[in-house]
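Read the structure below first, then the notes.
The complex appears here minus one protein chain, its other protein chains still in place.
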Amino acid sequence: MSDYNLIGKRMPRVDSRSKVTGKVRFTADLNLPGMLVGKVKRSPYAHARIVKIDTSKAKALPGVKAVVTGEDTEGVKWGVFAYTRDQQFIQMEKVRYIGDEVAGVAAVDEETALKALDLIEVEYEELPAVFDPLEAMASKGPLIHDDFPDNINVHVNIDTGSVDENFEKSHYIREDTFVAAEESYFQAEPYAVVARFDEEDCLEVWMPNGGPHMKSKPLSNAFKIPLHKVKVKKIAIGGAFGGRSEICPVDYICALLAKRTKAPVKIQFTREENTIATRQGHSMIVTHKTGVDKEGQVLARETTCYMDGGAYSSTGPIATSVPFLSMEQAYRMGSVRYNGYRIYTNKPIRGMIRVHGRAFACGVDTQLDMIADHLSIDPVEIRLKNSRQPGEYTSTKSQVSSCAMDETILKAVEKSKFKEKWGKLPAYHGIGIGTNSVQTGFPMGIRGGSQAFIKFNEDGEATVMSGVVDNGQGNDNMLVQIAAEELGLLPEDIHLVSADTETTSSDPGSYSQVSTFVGGQAVQVAAKNCKKRLFDVAAKILKVEPDTLAAKNRMIYVKDDPEKSIPIKKVVRIALLNFTSVNAQGGYWPKVDMKREWVSNPFGQMCEAFSFGTTIIEVKVDPDTGQVEVLEATAVQDVGKALNPLVLEGQFEGSIAMGGQANLTEYHDWKDGRVLNPTMLEYKLPLACDMPPKINNIIVESVDPKGPYGAKEAGMSIAMSAAQAYAAAVSNAIGVYLDSYPLTPDKILAAIKKKQEEEAKQGAKKARVN
Amino acid sequence: MRLPRFEYLEPDDLTQALDMLASHKEDVKIIAGGTDLLVRMKNQLLTPAFVMSMKQLSGLSYIKNHDDTLTIGAKTTLADIVDSDDIQEGYTALAQAAERVGAETIQHHRGTISGNILQDTRCIHYNQSRFHRSGRQPCHKDGGKICYARDEGDRCYSTYQGDMAPALIALEAKVVLSKKDGKRTINLSDLFTSDGFHPFSIEPDELLTEIILPKQKNNSKSAYQRLSYRSAIDYPITSAGVMINSKAEKIKKARIVVGSMSRAPLFMVKASETLAEKSLTDIDAFKEAAGIAMDNAGTFAVHNAGSTLEYRCDMTFVMVLKALEQAAGIEK
Partner (left out) sequence: MEKITITLNVNNESHEVLVAPNDTLLEVLRDQLDFTGSKESCGEGVCGSCTVHMDGKPVRACLTLALEAENIEIKTVEGLANGDELSPLQQSFIDHGAVQCGFCTPGMLMSADALLNNNRQPDEATVRKAISGNICRCTGYAKIVHAVAHAHNPHQGCCDCNHKE
């Protein structure tokens, strides 16, 4: 292996010092001179027509600086896709869920702003509301958006052909339905926005985001100002997990209030607002029908999925596709037919989340276990029989280049001693396996690529500019690590300017698992270009050819004669004396099929790389309470190349929590469209004592030919496969295949009891026969 | 989240405190640790004109061992209770209950025993933000006329989810309620009204000043068990405090109290009585008692505290049984 200085090393993150001292600023920590407090008036009804809004009393309250409603907007509807433009930033005619935005206020302090909200009088005419996707689809129900019949927001249909013939050929077919309630992000940082218009009438705005450029464009559209006048600024972000990628109406409302008041405005969400008025995960009902041959190889599968999308489209077409894609990437299928429906209901808006499609993914793996059971083969064997192999094409015609899925399975099996334990554990102990695959990137049209700039300063240190955002996963460190590696500098020599739309080029954002692959690669290319310029200058000084040089520890040296060297700083200064500065740019655009479209043409190269993950979980179930104790977790992922194992392990462990442990307790509970558990008191995020005491992290490196240093997506494959493995392990422990997620103790206990009753009946029958 | 406005009172001593209560009556709320009160105020479930702090009443923070009793000052923190050897040994159930409350960093250092006892009853439809509670009719506890937890419910069924009271009632605790000119000592169980709207019989001008635990004769052991979905930061969805008084391996007196299943902790008279004269190793007797406790508690509970009602009922049996086994010294 090549000897990198930093790549592949356990490098502590460059951003952690400011985080452990409390100095780092998140959006809510900003305090600008003259700043006002903004608040949003939200609909308390799930579905209602707005008859009248009277803001006069609120406006008259001393201390109130502005009140805005839909009347103050251009009334434009926004959507991620041209065909999903269904959401106004402030509703004028109709509200569609409890929490929908109807007005905003800015005032001198929080108390005044809250009082002003109370003084805004909104007259509503309540409309019948619908909260169940299947009911919403039955055409007699109320229509939530007039132009979407049967409340079907998105229908994705994929058919590879030969499905029915292959079912005919199948040795064994089974059809099972799986359901999952919606889960939520619960990022530690509640959503917040600070906005102001500067002296040049540019909009400056800070907010947690999954890609600053995804925020600036809709804002520029909404205010009808050029893109260069919208400056989304860099700020520390307290988690995203897929939920902060798109524009949030409040970004616009905050900016509008700032415009009206000519003052900076800060809006800080309550925990409840973060739950109901950003995004949630989709709840879903999935039916998988699978036909296999005698060996357990999948010949045909038909999957129908109904997703509760809530009140607006959001990333609907993507959300409806991704669970299917993860399945088709992980497993070979002779043929497949998919019908995915995303349905509007009068509930909060659903988006992409780290475990996207619990019911879908857990269903695929649970059904595989059922089939294996029927065929008397073990869960490992059936997975290896169907697992993706390198070089193959997925059902929708994406070529998979690097792929070490089998290795992840085998390594996980070995480490967890699966073979020794499977079927041999004591009663109510169980072990289960889950495997999954996640795409590194989506086709994103003109936003698919990233461009980086690097300039050397006269002191020999470098400034790196990149559009990549860090939501907490460590992207800033990744960029610094790559730049320092390539330039031969130390991490502390790199100053990073990132995630700022004024100074950095467009970047796809962090939510399609593409930061390292695309944004990191852009920095790598830029750094290589920059290094070339350094070497050109250094070569002349050292009187050698540039390609004989290497850089390390702030020095440029001749590879074969390391004594022959010169400090980078000196090279930079000599270059300046020779009338050139050392800087460079570089970009990366993944070669995907630009004709691929989520609904109209779901075939073609999806992205350049796919990651593969396997998780094995061992549990003990208390048969009296149904509570689960997780004894050990083993997480193995093919990440292409581990740029920083320390950070990667953190992703794995976080995934075990948010993907796996969450599948035991996390779900939303409802009453007439109201979330009964909007805070983390009643929504059970796992705590330190809930987690398995031991997590084995194993990194597999298939070295992707296209990825930077061979790297691809990291972390999400573990989250997905962990959800599946938890389901499998609990099912194994109690001897019942569970089909409703999360696996709360009451469900587990009910399954245990039912089984005991059935066995008692069987026993009684047998006794009678005897 | 912003607290509503109020005037802050900080009496220097008990006399002054009782004077203040006497003059402000319903308009004043007492703040001990504040970890229950302030959350409710932030949600605007109550907006008192005055908040009276117990900060300076350091004389109310003690655990004292007497001949026949152990007395605990109202302001004693949960941490002090957990750390007390006297309580760990003589009143195990109380120490176990205190230890399981929320999480150390939430209320063990600031939260008090009196605040824990007098925390309000809870309901998933009621302990919500003002926004959540708007756009629909207020429920009984919120000053309205309907109940979201039970169809056609003509009163409030909010659940008492405090951890320490079930243990204390099992231990036959009494409480001292002081006011300007006098004080009364009542059984802790009588502090509870079983009215979800008004869960306590304490008067607005009274201050809970002391908890008295009798010393049990014979060999007395107690235990507390509770169930929640998470290891900490979680109110119980059912719980059981028990005390078993025995002589020569025979149970002389047992007290079973079930928590988090009703508007007040439920002292299970019938279930407790069935254990008299049973052997300390009679698991069947424990099961029978737990079954009776479960059946009785089940008639009170409504679906308003997370999980399903059926599950909470089933778990009541398990909690009572576990607590009895533990108190009887049966290792599992």
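So that you can tell them apart, the chains are marked A and B in the order they are listed, and the count of residues begins at 1 in each.
Throughout what follows, contacts are C-beta pairs under 8 Å (C-beta built on N, C-alpha and C of every residue); 3 or more make two chains touch, one makes a residue touch a chain.
Small disclaimer: the values here were computed from a predicted structure and weren't measured.
Participant: Have a look at B:Ala103, B:Ile146 or B:Ile330 and name the one touching the chain we're not showing.
Facilitator: B:Ala103
Participant: Which of these, A:Gly472, A:Gly488, A:Gly673 or A:Pro708, touches the one chain of the complex that we don't see?
Facilitator: A:Gly472
Participant: Taking the full complex into account, find the residue in B:Ser53, B:Ser194 or B:Thr308 that is in contact with the omitted chain.
Facilitator: With B:Ser53, B:Ser194 or B:Thr308 as choices, the missing chain is touched by B:Ser53.
Participant: Which positions on chain A touch the chain that was left off?
Facilitator: 10, 12-13, 15-17, 19-26, 28-29, 31, 185-190, 236-239, 241, 270-271, 471-474, 646-647, 649-650, 652-658, 661, 679-681, 685, 687-689, 691, 693, 695
Participant: Could I get the residues of chain B that touch the absent chain, sorted low to high?
Facilitator: Touch set of chain B with respect to the missing chain: 1-8, 10, 31, 34-35, 38-39, 42-43, 51, 53, 55, 79, 102-107, 109-110, 231-233.
The rule is short, and it goes like this: only the chains that are shown with their structure count from here on.
Participant: Where on chain A does chain B make contact in their complex?
Facilitator: 42-45, 98, 110-111, 114, 270, 272, 624-626, 665, 669, 671-672, 674, 676-678, 680-682, 684, 686-690, 744-746, 749
Participant: Of all residues in chain B, which touch chain A in the complex?
Facilitator: Interface residues on the chain B side: 1-2, 5, 124-125, 128-129, 131-132, 134-136, 148, 227, 229-235, 306-308, 310-311, 314-315, 318.
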